[in-house]
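For this depiction, one protein chain was excluded, whereas all remaining protein chains were kept in their positions.
Every chain is named by a letter (A and B) in the order it is written, and numbering of its residues begins at 1.
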Amino acid sequence: MSKRDFLSTADLGRSELDDLLDLAARAKGKRPGQVLGGKTLGLLFFQPSLRTRVSFEVAMVQLGGHCINLSSDDLYELEPRDQAVMDGPAEEHVKDAARTLSRYVDALGIRSAQRAGSWDRERQELLLRSYAKYASVPVINLETSFEHPCQALADVMTMRENLVTLKGRRLTLLWCNHPEPKSLGPTHSILQMAALMGMNVTLAHPLGFEVDQDVLDRSKKLAQDAGGSVQVQNDMDTAARGAEVLYARSWGCTKYWEDAEREAMVKRSLQGWRVDEKLMATTDNALLMHPLPVRRNVVATDAVLDGPRSVIYDQAANRTHVQKALLMQLLK
Amino acid sequence: MSKRDFLSTADLGRSELDDLLDLAARAKGKRPGQVLGGKTLGLLFFQPSLRTRVSFEVAMVQLGGHCINLSSDDLYELEPRDQAVMDGPAEEHVKDAARTLSRYVDALGIRSAQRAGSWDRERQELLLRSYAKYASVPVINLETSFEHPCQALADVMTMRENLVTLKGRRLTLLWCNHPEPKSLGPTHSILQMAALMGMNVTLAHPLGFEVDQDVLDRSKKLAQDAGGSVQVQNDMDTAARGAEVLYARSWGCTKYWEDAEREAMVKRSLQGWRVDEKLMATTDNALLMHPLPVRRNVVATDAVLDGPRSVIYDQAANRTHVQKALLMQLLK
Partner (left out) sequence: MSKRDFLSTADLGRSELDDLLDLAARAKGKRPGQVLGGKTLGLLFFQPSLRTRVSFEVAMVQLGGHCINLSSDDLYELEPRDQAVMDGPAEEHVKDAARTLSRYVDALGIRSAQRAGSWDRERQELLLRSYAKYASVPVINLETSFEHPCQALADVMTMRENLVTLKGRRLTLLWCNHPEPKSLGPTHSILQMAALMGMNVTLAHPLGFEVDQDVLDRSKKLAQDAGGSVQVQNDMDTAARGAEVLYARSWGCTKYWEDAEREAMVKRSLQGWRVDEKLMATTDNALLMHPLPVRRNVVATDAVLDGPRSVIYDQAANRTHVQKALLMQLLK
């Protein structure tokens, strides 16, 4: 079976990741031409998207291909459960949508980051995994609550552009306050990919905002194998001190995954978890990263987001380049 | 006047249909190249769509052309009635939308399968016919409650691929249970097109789910001229017995077209109208067809939909190929 999906950072080993980043760097330097002429990528968005949508569409267009965008507004409800007796609201089974789309397009991207009950259920990525199971063309994860591997690719590319080598470099992944519960996808993905690159990662968050245990365990193992480390820190100031990269991002509380009000209550005392110039001054002249969209002056201040060490737009721009490399590898 | 629409199966005579199917088979075997380079097809969806939307967009892209997709969300309300004093909610007349779009695109596709009052009104396909009347470019019916001719083209192509010749073959169009009232479009279109091909068609449904009388009369006449037949059967088991093709699909009750609750009540006793392995075993090793989306384990069981005689995904895939042929004939 030749089908190859990109659902998780775990789908890439270290040498494959290096190859992909090298290809992305070459594609950024010089457009590869119409290498995907006549190919189509179907994108299904079950949540709003700016960067993912536009960066994939631009990537395909510049490679000579074409994107077909479907949002949940264009579609009826889909049933993900096997053997369901479909007498409810769902008009079509994911099985049939995936198999049908596989006859039309050359690859499928799925964004499905909506809350779906408890964290135990959420972490199974049911809708994405169901598409991947039934599609006969490559399926790309455009973000779930559990992983956002395309973002992590762009993040690693951006760090390599600035730091050249990543092994042993000090990256702090910093939880920040936010008015709403957020996906853990970007955090989980950069945590694992930075570990794979052998970085020394400090994962910093208030008590109660632990990431998924399996992801943390896997990251520690990956880091160890690659000569780096992963440690958890619950004090913001300690975590930021000496960092070479400060990666800000909020994420939701998995324990209260179904109870947004309780999370909001907990966060009332956490408004100090925010990146400002004072915090940046304690780092080792760190790069400031964030996957966007960012709540300005809540997650981080205007001064640091617009400051000289911010690479937030490079992260966004590099989405196009890493995705070109990914699409070339999956579709050529 | 050179404009040619494709609004109904009646727009194609037998030899034109044969030509179109031959062209579709060639286009499936080998991509025709950029024969529609620079051409644009405007698609207007007043209901959700997966297959129609993606199969047309892929067809245009692979022929070098481009689709512009508009949904009712992108638009304000449109007025279809001539001479209307437009002081109500409608912001633009269909006349003006159709004439304007005709100055931009090379062809227009319209999906308008929403219930619009009584069956007598519905069967007039007011919105589609209004676009066709005022557009100066070819208009394609992407499904109304009355006809879905593009689906029927793909169905006939799929039957030809499997049965080689269709004349005299036994096709059973089987009404199935469904939680909602459905369009009669796919049924009306395949009924007439199968009749045109000289098949021996059994139209099977419970009492009360009669198709449109004019469509039935026309089908009988077409079948007679082509050496086939059309008969109605109200017993499911009798209808399935000996069939070479079993085409499952639900459709709504035209008598209670404005009363979905009454239809639902009637259907409570009709849950046995469902395709399963037992029913399939009584056929002459029939192909199982359905135009999708399908309510699994309501309309037909997983076992038969995923079984060896199911060609439901071929039907969907062939949409692209018949539509390529159609677009080449209308636009080249």
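Criterion: a contact is a pair of C-beta atoms (placed from the backbone, for glycine too) under 8 Å apart; a residue touches a chain by one contact, two chains touch by 3 or more.
Model, not experiment: these values are computed from the prediction.
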Option touching the unshown chain, where A:Phe45, A:Tyr104, A:Trp119 or A:Trp273 are the choices: A:Phe45
Among A:Thr100, A:Ser130 or A:Thr320, the residue in touch with the chain that has been omitted: A:Thr320
Identified contact with the non-displayed chain, of A:Ser55, A:Thr158, A:Thr187 or A:Thr283: A:Ser55
Subunit A residues that touch the omitted chain in the full complex: 31, 45, 48-51, 53-55, 57-58, 61-62, 71, 73, 179, 292-298, 302, 312-313, 316-317, 320
Hidden partner interface residues of subunit B, rising order: 38, 40, 42, 66, 68, 70, 73-76, 79, 83-88, 91-93, 95-97, 99-101, 103-105
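Methods note: only the chains that are shown with their structure count from here on.
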Superposition rotation for subunit A onto subunit B, Cα-based, multiple of 5°: 120
